[in-house]
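Below is one structure, written out as structure tokens, with a few remarks after it.
Certain chains of the assembly are absent from this excerpt, and the rest are unmoved.
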Amino acid sequence: MRKIAISRKESFNAAHRLHCDSLSLEENINLFGKCNNPNYHGHNYTLIVTLIGVPDLVTGLLLDIRKLSEIIKAEVVERLDHKNLNLDVPEFKNLNPSAENMAFVIYDILRKAIEPQFDLKIRLYETENNFVDYPYL
Amino acid sequence: MRKIAISRKESFNAAHRLHCDSLSLEENINLFGKCNNPNYHGHNYTLIVTLIGVPDLVTGLLLDIRKLSEIIKAEVVERLDHKNLNLDVPEFKNLNPSAENMAFVIYDILRKAIEPQFDLKIRLYETENNFVDYPYL
Amino acid sequence: MRKIAISRKESFNAAHRLHCDSLSLEENINLFGKCNNPNYHGHNYTLIVTLIGVPDLVTGLLLDIRKLSEIIKAEVVERLDHKNLNLDVPEFKNLNPSAENMAFVIYDILRKAIEPQFDLKIRLYETENNFVDYPYL
């Protein structure tokens, strides 16, 4: 009855702009610099989704990794890939699409789609050099 | 007296087939799809072994990383590299060589070979996109 | 009218055994060592396919990279992924599935599937540390 973690990596490409409607133009520029470009910029995002639980004793699988891949593609990649996060994704209509907020949004989407017996963690790379982990452990 | 983790990456190449003798042919195909190919397929496995403990106050080493590399090669790579996991490795004679089960087997082998003052964790990549961690934290 | 090269990376997982029927068992072992394991071993192969030509003046594309990806998947990945190269792939029934021979076979398959106005090159990684290029320039 040993707990293990399995992880799957997927990716998507999106445009975004760091911007808060509640702040002035000047404050937005001061806070976000070139990331506030009103015409947007973009990234190849890489997402690692981790499930934690006890593998099935007969099959030796926690969850078929192809099934996990399908869930990530259906729930996350389908919504975010080749999209403008600010304009095309309802969750970011009033929420700054920072990597931190993206992680919260993606986690909440996946948490509903992943069966509750599995603990869930995600890592989101905005670039090769910048990434976030939620939950943080 | 500060605890630290050191990690070493090694790799091995092996053939395997996902298959459970206790299930019917049809159940095996339904569960494992093309991974159930009776003629086997294979992977370049990448293994990261992590030791946790307090470094020696004189040398500043937790364990000589070359020594850790030698242990992994002697205990794991020697047993699994260029092998058919199902046919050549006794631990998988009656155990499906899923990444999850491989992690348990490799952990148990290394746990006996690593001195008990060190905590031990492993990560096993089956492909660049699929990996498991045991223990899960 | 400037020529350019576009490249697409795909991957597949397969088992194989280096073995020549025309040689004795002893010669096979001497030549191929552990790669001659009669029970097979395996790899995550990574394939990079390069097309060279003049992009369309209107669209600015040499070939839609999604179309190139589909061709590689249909012609190569479908035939080799999760297969035993020696047993499941007719081209290697009497041909040692070395990386060199695999490159020749894959090139010949793709050459028929890629329109003749494009020059074609492939790179095949057997591991992260070993790869072949055909043609060699």
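Letters A, B and C name the chains as they come in the text, with residue numbers starting at 1 for each one.
Following the convention adopted for this analysis, contacts are C-beta pairs under 8 Å (C-beta built on N, C-alpha and C of every residue); 3 or more make two chains touch, one makes a residue touch a chain.
Everything numeric here is computed off the predicted structure, so don't read it as measured data.
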Size of the entire homomeric complex in copies, 3 being in place: 6
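Convention: only the chains that are shown with their structure count from here on.
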Touch-based graph of the chains, sorted into line, ring, star, complete or other: line
Numbering shared by both copies at the chain B-chain A contact, with half separating same from different: different
Central chain (by mean CA position): B
Chain A and chain C, separation of their C-alpha mean positions in angstrom: 34
Whole-Å gap between the CA centroids of chain A and chain B: 28
Contacts with 2+ other chains: residues of chain B: 128
List of chain B residues in touch with chain C within their complex: 11, 13-16, 34-35, 37, 39-44, 81-84, 87-88, 127-128
Residues on chain B engaged by chain A in the complex (per definition of touch): 20, 22-23, 31-33, 95-101, 103-104, 126, 128-137
Complex contact set, residues of chain A against chain B: 2-10, 50, 52, 55, 58-62, 64-66, 69, 119, 137
